[in-house]
Each structure stands twice: as structure tokens, then as C-alpha cells.
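Working notes, beginning with the structure itself.
For subunit A:
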Amino acid sequence: MPVLSAEGVGKTYTQGEAPVVAVREVDLSLEKAEFVALTGPSGCGKSTLLHLCGGMDYPTRGRIWLDGTDLGSLEEGRLTRVRRRRIGFVFQSFNLLPTLTAVENTALPLMLDGASPDVARRKATGLLERLGLLHRLDHYPQQLSGGEMQRVGIARAVCHDPLLLLADEPTGNLDSANGADVLELLQELNRSLGVTVLLATHSAEMAAAGQRVLHMVDGRIESELQSRRPIARPDRDDEGG
Partner candidate 1 sequence: MLRRVPGGRFGPSCGPDVELRRPVKFRASRRSRPRLLLAAALIACLPAGAGWAQNWRQARPDYRLQFPRDHASHPEYRIEWWYYTGNLADSSSRRFGFQLTFFRVGVRARPENPSRWAVRDLFMAHLALSDLETGRFHFAERLNRAGPGWAGASTKTYRVWNESWEAGLGSDGRHRLRARDGDFGIDLELEPGRRPLLHGQAGLSQKGSREGNASHYYSLTRMPTRGRIRIDGQEFEVGGLGWMDHEFGTSFLGPEQIGWDWFALQLDNGQDLMLFQIRRSDGRLAPYSGGTLLEASGQSYALGGSDVTMEPARTWQSPHSGARYPIQWRLSLPGRKLRLTVTAAQPDQELRTPRSTQVTYWEGAVVVTGTRGADPVAGRGYLEMTGYAGRSMADVFRGGSGE
Partner candidate 2 sequence: MKGDEAAFPRPPQSRPFVFLFRTFILRRIREEKLRALATVLGVALGIAVVLAVRMANQSSVRSFETALQMVAGKTSLEIVGPGSGMREERLLELDWLGRFGQISPVIEGEARASFPSGEREWLKILGVDILRDETFRDYRLVRFADRQEPPAPRKFLELLSDPGAIVLTQKLARRHNLDPGSGLVLDIGDRREALTVRGLLLDRGPARALNGTFALMDIAAAQWLLGRLGRIDRVDLRLKPEISIDRAEAAIGARLPEGLTVQRPSRRGRQVEKMLEAFHFNLTALSHIALLVGLFLIYNTVSLSVITRRREVGILRAVGGSRRQVAGLFLAEAGLLAALGCALGVLLGGWLARGALRLTGSTLDRLYIRSAAEPVSLGPEHLVLAFAVGIPLALLAALVPALEASRVAPTEAVSGADRIESRFRLSWRQRWLPPILSTLAVGFACLDSVDGVPLFGYAACLAIVFAVAFLVPVVLHFSGRAGSRLTGRWTGVEALLANANLSGSIPRTSISVAALAVSLSMVTAITIMIGSFRETVQYWVEQTLRADLFVAPATRSNVYSESTLSPEVVRLISTNPRVAAVDPFNSFNIDYRGRRALLGSGDFEVHLDRSDLLFKAPRQGRSAVRAAIGADAVVVSESFALRHGKEVGDRLELNTPLGRRAFEVAAVYYDYSSDQGVVVLDRSTFRKYYGDRPPRSLAVYLEEGLDPERVRAEILAALPPESRVFVHTNASLKTEVLRIFDNTFTITYALEIIAVAVAILGVATTLVTLILDRKPELALLRWAGAEQRQIRKMVIIEAGLLGAVSQGLGVMAGILLSLILVFVINVQSFGWTIQFHLPAGFLLQSSLLILLATALSGIYPAFRAGRMPPSREA
């Protein structure tokens, strides 16, 4: 059974008078421990598709199953809990909460789910140690560098052992060295944790890291590429996702 599968998924926003179709008729299937890249130009619907897959929004058409659960059929509360327990999300702009320290940010999904503070902290600490941030545990986001922040963001995304890790232009706000580190980290986690990764990027170099590369244009997946290309250093990229 695929970890994630989508069937005829579409999303239409109503903004002002004219409806905007962000995603149309997407079919998708991700297997366990797969690393899949999603590419396409800015505005092609990558982010929206990621949100739909991550249970952050409801599709207006079609269905999405996560580990056999139809996300569209869940009411808001359950969907939130699915998000909290099964999904990790890495954002381009890190999205750490400014009033939480690195370890608190990392432990946030566990804490939200009612884990005991000790357990959550131990787990988060272990993870951050693994990412080389042991000396930053109790620092607030504004005391961290961009690369560090994104590493905390990744730690938070995997801290609760999600099935699916969604990364939306995770290197978009980083310089190339840091970007490469982050990509490497995602791959490493994919391998070691067996977590399925769906990585949205507009950069072909980044996409090359994927076992499969899905290319989106205008809300549709236009083509799929099986690739085993070595990872290239991505270019610096200042386009928003």
C-alpha cells in the first residue's frame, strides 16, 4: 500500500470574482521510504499540492489517502491530529516559533500531542544532537543562523516519526553551502528513518536528488522522471515557493 496516494485531486480558490485553479486532476502515489521531487515553475501549484498532501488544506476535488486514510473525509480536528502525528513539514522560511527555543520548537509536535515533556525533550535533544545542534538547544530562533534554523525546522518535521515528510523549497532561503547540507540531511533521514519524502523545488539540481521527479505545470503533473542522477550543488535561489 502506498504511503500516499492521490486520485484526481484538484484545488480551486475563490479569490475576488474569478476562481483560481491551483491544482487540477493530479494523480499521485508515494511508496514507503521513497524520495520524490516535485518541480515546476513558480506558481505551478507545487505548494498547494504539498499542502493538500500534508492535510493543511482540503482538496476541492478528488481524494487523497494517507496510509489508507481519506484525508478529505476527516473533519478538521482529526485532520489536525493526522498532521500532528503522521506528517512532517519543512518550510522555505523555516517557520520556527520565535518564542520557543530550538529544542522546544523541535519537540512541538510531540508536545502538541500530549507527550510528556521529558520524553519529548529527550527525543528532540537526541535529534538535534544528531544534526549537530547540541550547543544550540536552548537558543531562540533569532539567535540561530539560517542553516541552523532550517536544521531545527527539519528536526521538528521528523521528531514525531512521521510517515511522510513534505519539504517546500527548504533551501530557498539558504546560501548554497547550507542548501546542500539541508538536502543531504533530508536524504540521510530518508534513508535512515525510512520516511517518505516529497520535496518541492523549482531547481532541477535539487530535483535530481529525487528517486522520482514529478514536474508540474499549471496545476498538473506533466511528466514523471525516474532518475538516479548524482546530487548536484543547487544554485542559489531567491524565488519564493
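In picking the candidates, the idea was that all candidates are chains of the complex that A comes from, given by their letters.
The rule is short, and it goes like this: a contact is a pair of C-beta atoms (placed from the backbone, for glycine too) under 8 Å apart; a residue touches a chain by one contact, two chains touch by 3 or more; residues count from 1.
Being a predicted model, the structure only gives us computed values, none of them experimental.
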In-complex contact of subunit A, chosen from 1 or 2: 2
Subunit A to candidate 2 touching residues, read off their complex: 47, 51, 54, 56-57, 68-71, 73-74, 76-78, 80-85, 89, 91-93, 95-100, 104, 108-109, 111-117, 156, 168, 240-241
